[in-house]
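Notes for the one structure printed next.
Complex shown without one protein chain; remaining protein chains in place.
Moving on to chain A:
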Amino acid sequence: MNGPADGGPPPNLDRERLLHHLDTMWRIRAFEEAALRGLADGHVRGAIHPSIGQEAVATAVCLNLARADLLLSTHRGHGHTLAKGADAQAMMRELFGREGGTCGGKGGSMHIADFSVGMLGANGVVSANIPIAVGAAHAIRLRGGTEIVACLFGDGAINRGPFLEGLNWAKIFHLPVLFVCEDNGWSATTRTADLTAGEGAAARAQSLGIPAQILDGNDALALDEAARAAIDDVRAGEGPRLLHVRTYRITGHTAADAAPYRDAAEVEAWRGRDPIRRLADALAHAGVDAARLEEARTRAEAEMADVLANAAAAPWPAPEAAYADVQDIGDPAVRAF
């Protein structure tokens, strides 16, 4: 499917579906911009890794999953988590370390999980979610389930051993996993191209016999189509698939990173390919009312302003919670050691 840059949207554009994608992308953008305000105000206490500019990857993958499907995410996972259906309010409370946070304030941005929507965790360790994802798929296989697992990771992750181990595992056991390499071009603060031999994630997957494609991560239409097809294949029992999605991280590695190591012109060029704007333009071209498109943004911003205010008013967790959920046997809460 082509975007407007390639000569206009196809005639059979599913407007309602894509408006949902647009709404979700705006919610992700507004959530992260609100989180950045929360960081500036001192409410977000630890590091956050914004995904501004990468929203189309989250929506294309996660909105095509069923609620029962499982998701493993990364340190840059707010968008994935929101798109999988996690509650924005609980997520913001988690970033603030407050009571009512997704994990009760014990995980923060890098360890958000919401098992009620099949989101089995962001991860603070690059590539560590890949073996966990294949293990979750292995469990589905063992109990005869029909769910699939989506595992998102960055371009930096493909240079760690668990990437090879996990992809090999998924292939030999023929597991229902969709791997998505969200390639934003940067391994923390170093250009990934300078650190990576060969052609990258898709080529490495193909060398293991895993079908893979390279996609424009800022083209929500094409990405939606490709993700849907790949998920259908995985669900049909055809084994793992990998999508190598090229996008760009508009912010630095963390919110505190001004990214002076990057060329300003490079950043500006990518701002011009903003995935939300491109989808909105495609929808406008397809006849969606401009007011509706504007409403997608304003509604998201209003929601996240409320979420931010609510989180700021939330209490801290009770200190005793630090002793809870460590372990059952040898529980430190039973006897302080």
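Criterion: a residue touches a chain if its C-beta (ideal position, glycine included) is under 8 Å from a C-beta of that chain, and two chains touch if they have at least 3 such contacts; residues count from 1.
FYI, contacts and distances are computed from a predicted model.
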item	value
Undepicted complex member, UniProt protein name, chosen from "NitT/TauT family transport system ATP-binding protein", "Outer membrane lipoprotein carrier protein", "Export associated protein" or "Pyruvate dehydrogenase E1 component subunit beta"	"Pyruvate dehydrogenase E1 component subunit beta"
Residue in contact with the excluded chain [from A:13, A:36, A:139 or A:203]	A:139
From A:38, A:53, A:107 or A:154, residue that would touch the chain that is not displayed	A:107
Which of A:33, A:165 or A:281 contacts the chain that the document leaves out	A:165
Positions on chain A where the hidden chain makes contact	70, 72, 101-107, 111, 113-116, 120-121, 123-125, 128, 130-143, 161-162, 165-166, 168-169, 172-173, 324-330, 332
